[in-house]
Every structure is written in structure tokens, then in C-alpha cells.
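Every protein chain but one is kept in place in this view of the complex.
Chain naming follows the written order as A, B and C, and within any one chain the residues start at number 1.
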Amino acid sequence: MINFAANTTYTLPILVHAAVPLTIIVVYALVAIWGERKVAGFIQDRLGPMHVGRWHGWAQSIADLLKLLQKEDIVPKDASRFLFKFAPFMMFAASYAAFAVIPFSSGYIGSNINIGVFYLLAVTSLLTLSIIMAAWASNNKWSLLGGMRSAAQMVSYEVPTIATVLTVIVVAGSLNLMTITEMQAGNDILGFLPNWLIFQNPFLIVAFIIFFISILAEAHRVPFDLPESESELVAGYQTEYSGIRWAMFMLAEYADMLLLSLLGAVLFFGGWNSPFGDFMSGPFWEFFWFMLKGLLLVFVMMWIRWTLPRYRVDQLMHICWGILIPLSFINLVLVALWEVIF
Amino acid sequence: MLYVFKEGWSTFKSIFTGMGVTIRHFFSPSVTEKYPYEKIELPKGARAKLHVNIDDCIGCNLCARACPVNCIDIETVKATDDVDLGKTSTGNPKRFWLTRFDIDMAKCMYCDLCVHPCPTNCIYMVPEYEYSEVDRSNLVYHFSNLKPEMVAEVKEKAEQEAEQKKRERQEMMRKKAEAAKKKKEEQEKKQAEAKKSSNKNDNDKPSTPGKKDS
Amino acid sequence: MKTPEEIFNYLTNQFGEEDLSFESRDIGQPWITVLASKIREVSKFLRDDSELLFDTLMCLSGIHYPKEEELGVAYHLHSTKLTHNIALKVRVPESKPNVPSVESIWKTANWHEREAWDMVGVVFDDHPNHKRILLPDDWEGHPLRKDYVQQEFYQGMPTGE
Partner (left out) sequence: MTDQISNIAEKREMTINMGPQHPSTHGVLRLELDLDGEVIKNTRPNIGYLHRCFEKYAEEMDDYSKVIPYTDRMDYVSAMNQEHGYVIAVERMLEIEVPERVEYIRVIMAEMQRIASHLLGIGAFGLDLGAFTPFLYCFIEREKILDIFEKTSGARLLYNYYAIGGMIKDVHPDFKKDTNEFVKTFRPKIKELNDLLSGNKIFIKRTANIGVLPEKVALNYGASGPVLRGSGVEWDLRKNDPYSIYDRFDFEIPIGKGEMGTLGDCWDRYIVRVREMEQSLRIIEQALEGMPDEGDVTEGIPKRIRPKEGELYARSETPRGELGYYIISDKSASPFRVKARAPSFVHLGLLPAISKGALIADMVAIVGSIDIVLGEVDR
């Protein structure tokens, strides 16, 4: 047991390590919320926020955040007070903690543990718990329905996510995200393609598609945004939340989206490796490439969100249990066979 | 199994078609009008606010009667004989002082029904839409251009004149009645005299009541 | 396709002369006045007879006749197969405004009858859910009666301006 207060030699590096992902998350969330509104605006032939901060309304999410901070913190009379207040923070903590094992560049990773992927998947499962907690504590029927949907959805979709991650691990042979990234360096495939896992094995393309669909569901994005589907369940588990607690949910959700996208980038698109070999490499550029890949996936998620309607809860379950899970396991076998043969 | 693949393929196809549509829109220009900075001009007949050209109003009350929600409140006073209010631009003579012409835009339902009956086309909608108010009573627009003292004066004058006219009329009536009475008396007198004289001449002449006057 | 007169004649063959009467005014459409107690039978016949086939009830309206102190219900029927229309009317005294419900014949009548009860105060016998529809359940009076006076307060709230 380390006494943090007394031992500054430990505390300082821990605080720094904690601060880096937090800064990234907060800055990203502010940008992404603004960005999502912009993307939605452009797709819908609108402009999106234009007013706050002059240039294309860049300060809109900061203004929103300030507004949310000032809002009254309403706790329903019959709510379970402690759980109600605690749930949003737990949700944020879950997605924040998972960032510890994300290798942002060759020079920076929060904690280079050798079971990185395992840890990440385990920690993100807490999201489900916090959503159920929020839903139950709100004492609202719509919230409850949203919470139940969310629990069913996330538990189900964890299976194909893990199965596809397993596929990658079969190829990479490691649970350490840093190692997985490092082995994707170089441009050897067909002479110019980078050594990213998605290009190494044709079945990994299928794996990526399954993975992408699953993370859409895990991050509650359209067409799988049932827990908070505003036209059915008002706002799902967030119905009774307001002010900063609601902002916490929002932050956690966007963080989760980024986390899963970054995981996808690590597993399939070579993490922080530059697509041009040694050109534009180095710790800073690595960070740039990594974030770019993650944000591109986030953009695709947004693009899908503003195009599609949403599935119904039973169809969602059918897609998961009836199609994705069998397919991902078949795919796992095929990938393994490919690895053995070639 | 084949069915699943077929379904999956058509699902993906339709999703990509949809995403193609949205990405095309992503790069097409927006249709937004940045309202407080850019304003589009409303067409001429746009119904946004009622306006009364009070100089042309003859106080006929037709608009108030046409209004389904009674948002027009008009009070008129008949002009005294010594003032000439002139004519409207359409040539109708004005006979009334408009002591009150209020339109409650909070009540107005923009139906345009008051515009059409107006004989001088003095009430109409104008394309002016930025007139929200914090206090609802500010939405009552007073179109009458008479000053309060003027209103009082006009009213007093009108009352006086009305009274005078009434008095005159009464006087006239009285005079008329008197004259009629006088005439009657005279006639009766005459008749009596005539009777007297005719009694001597002819007893059978029927007596006619004094209705024959010049 | 039948004209209202033909429909009336056809109906009189089935039902007694005393139950039905054909009426029309200066303008507009004629209608058949039906004895209140017979309306359900007549309706059922109108719907099921192969030469009439009135499969839809377009409209059901409650009417208040203040002079006669009567309430009326007007039924407008039409047939999508034979494309003819007919209007039926029932008159009942204000003191005993009971009319048999035709909900079992045309389901449209369910809400329309509730509305007629709500607005005019016609009581429909055997209606499965005889409640007010547009106004709150504890509202007083029936607004579309000509002698209606609005209650001043509803649950402590003033109802006037």
C-alpha cells in the first residue's frame, strides 16, 4: 500500500499520467460535441453553431458547458439519492480509466501492462452497471426501460466485440496494446501498403466490420441508440438528469466513443504508426496520426448517425445473437486457419 | 444461410446508398439564413403586422365588425359643422373624429379579414415582424393621432354641438308645434268666424278641422 | 347506387312506416328520421343488406334543438362498394336523451358517440366506454347546447378571460 500523500515521488508521475488522458478527453469532448453539431448541420444543409466565438461558433461547447455548470441540480423526490448522484461519475470513471492502456504514441502510454486489451474490456463493462444504476435510481419508468435495454444491449454486444478482438490477438499474439501497435510498423505489404493488421489478413476485414458494428452498439450510436432513443423513451436513462450530472453522461459517452474508436485504430489501423513509413514519424506525429485515425472512425460514426433510422430492440438482439456472434466465431476460425497456412 | 447473406448485402447496399445521399449533402451549400445578420425581405402582402393609415380612415367601423377576434377597437366622434376634416386620398369625405383606434396585436390572428371591407384601403398588413414585447400591453397599438386634450376638446365640442343641435331641434319642434297650434287656433277662429258668417248663409256646411294649410 | 328516396322506399318495405320518415328542407341533403328505439336495427340492416352495404359511418353528430327542447343525432353513412350516401337522424327529448349505441355496428361510432355525449349530452345506451372525450371527466354541462352557461371555476381555476 502506497501512501500517496506522503510519497511525492509516486504522486507526481501518477497525477501527470492521470492528467494527460483527462485533458485529451475533455478537449476532445468539447471539440467532438461541436464537431458533431457541425457535421449534422452540414449533412442537413444547415450551418450548425455559428455564433459563439465568431469563427464558426467554435466556442459553442464551452458556452454549453458553462451553462450546464450553472444549472440547477435536480434530484427527483422519489429517486434513490446516492445512486442517482453517483452514477454519472461512475460512468465517466469507467471510460476514463480505460484510457490508461491506450498507447497515444510510442513515447506515451498511461500504463504499459501486458494485459492491456483484457483490462480495457473489463473496465468498460462498468459502463453498463452505471447506466443501470442511473436508470434504476431515477425512479422513472422511461429511465428504467432505457436502462434495461442498455444492459441487454451492452452485455450482448460485448460478445462479438471480444470475439473480434480475439481474432486480432490470434494474429498479433499479444494482449499488450503497445506491442500490437509496434508490430504494425513499416510498409511491406504489396510494396507500399502499411503493415496494418487489416491488410495482413483478408478475414480481418470482416472482423473489422463486425467490430465496428459492435462498437456502434456499445457506444450507443445510431442505429443502435436504443437506450436513449429520444423519440421512444424520451431520453432513456438520462431523462431525469440535469446540469452537470447530465454533462457528465455526455462526456462519458463521447469519451467512450473515442475510446472504442482508438481501440479500433490500434487493433486494425496500426495505432500511432504513420501510413507513410518513416515519413512524418516521431512522438508528436505519432500522436497526430493516432488521433486522426480515431477521429476518422468517430466521423464515420457521426455520418452513420445522421443517415440512418434506428433498429428495434428485438432486431438489435437478433443482429447480435443471430448474425454477429456466429459470424465472428466462424471468422475467428478462418483467421486462425489463414495464420496457420500462410 | 444464403438468405442471411442476401439480407445482409441488401442492408449494406441500402445503408451505403443512404450514406451517399448524406455525404452529397455534406458538401452542398447550406440553405440557412443567418437571421439576425441577414434578413430576407418578406413579399409585399406578407401578413406580419397590421397598419392603419389613419389619415385615410373615415371611421366606418367595418374592419372592427369584420374581425373574428375583436382586436380592433374604434371610437368615433362626429365632427362639428364648423370643422372640415377634408377628404381621404381616395376621395371619401371624412365625417368623424377618430378619438380611439386601437389594435391589439396580441389578439390578432392575422387573418386579413379586416383588410378587404375597408372602403378607403387604409388598414393593411405590413411585412414588419420584429415587434415582440416583454409586456403584452405594449402590443396594443394606438393609431389615433389626436392628442388627449384634443380628444377631450373634440368630445366636448361634439357634445356641445349635439346638445345644441338637440336644443335647436327641440326648439324647432317646439316652434313647429307652436306654429301648428297657432295655425290651428287661427283656423278654428276663422272657422268659427266663417261659421258665424255662414250660419247666416248656410247651415248645412260641414265643419272641416283645420288641416288645410299652405 | 341508390338515391336517398330509393333507400327510404327500400327501408319502408322492411320497417314500419311509423318508424321512419323522409324529410328535406329548402336546400341541402334530405335525411331519414328514425325512431330512437329502432336505430340499431335500422343501422344493422343498412350495413348488412346486399343492396345497401353501408360499410362506413362517416360522421355522427349531436345536435341541440332548443326550440323543440330536443336533442338530435345525425348519422352520415356511405358505402364504398356501392358509392351511395344517406343521412339518418334521431330525435329524443332533452328530458330523456337515450339513444341506442351503434358502436357494435360501426366502430367509428365509439369516439363520435363519446363526443356527442360530451358536447351535447346525448346518452348512448350500451356504449362500452361512455365517458367524456374532449373535456375533463368532471366538467359540468354540455357546451354545444344552445343554453349552455360556462362554469366559472374548474378545480379552483377561473375559466373565463
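Methods note: a residue touches a chain if its C-beta (ideal position, glycine included) is under 8 Å from a C-beta of that chain, and two chains touch if they have at least 3 such contacts.
As the structure is a computational prediction, the values presented were derived from the model and not from experiment.
J.: According to the contact rule at the top, which chains on display are touched by the left-out chain?
T.: Missing chain, whole complex, touching shown chains: A, B, C.
J.: Going by the contact rule already stated, which one of A:His17, A:His56 or A:Arg310 would touch the omitted chain in the full complex?
T.: From the options A:His17, A:His56 or A:Arg310, the contact with the absent chain belongs to A:Arg310.
J.: For chain B, which residues lie in contact with the unshown chain of the complex?
T.: The missing chain touches chain B at positions 7, 10-11, 14-15, 17-18, 20-22, 25, 31, 42-43, 45-47, 66, 68, 109-113, 116, 125.
J.: If the hidden chain were put back, which residues of chain C would touch it?
T.: 24-29, 31, 55-59, 61, 63-64, 74, 76, 80, 83, 85, 87, 106-108, 110-111, 119, 133-136, 143-144
J.: Which residues does chain A use to touch the chain missing from this display?
T.: That gives, for chain A, the contact residues 40, 43-46, 78, 80, 139, 141-142, 145, 222-223, 225-226, 229-234, 306-315.
Criterion: only the chains that are shown with their structure count from here on.
J.: If each chain is a dot and touching chains are joined, what shape do you get: line, ring, star, complete or other?
T.: Basically it's none of the tidy shapes, so other.
J.: Which chain's centre, taken as the mean of its Cα atoms, is farthest from the centre of chain C?
T.: Max centre-to-centre separation from chain C belongs to A.
J.: Using CA atom averages as chain centres, what separation in Å is found between chain A and chain C?
T.: Each chain's C-alpha centroid was found; their separation is 62 Å.
J.: Between chain B and chain C, what's the gap in Å when you average each chain's C-alpha atoms?
T.: Computed value for the inter-centroid distance: 42 Å.
J.: Per the centroid of Cα atoms for each chain, what is the distance between chain A and chain B, given in Å?
T.: Computed value for the inter-centroid distance: 67 Å.
J.: Which of the residues in chain A end up touching chain B in this complex?
T.: 39, 41-47, 50, 303-304, 306-308, 323
J.: Which residues of chain B touch chain A in the complex?
T.: The contact residues of chain B facing chain A are 4, 8, 15, 18-19, 21-23, 25-32, 34.
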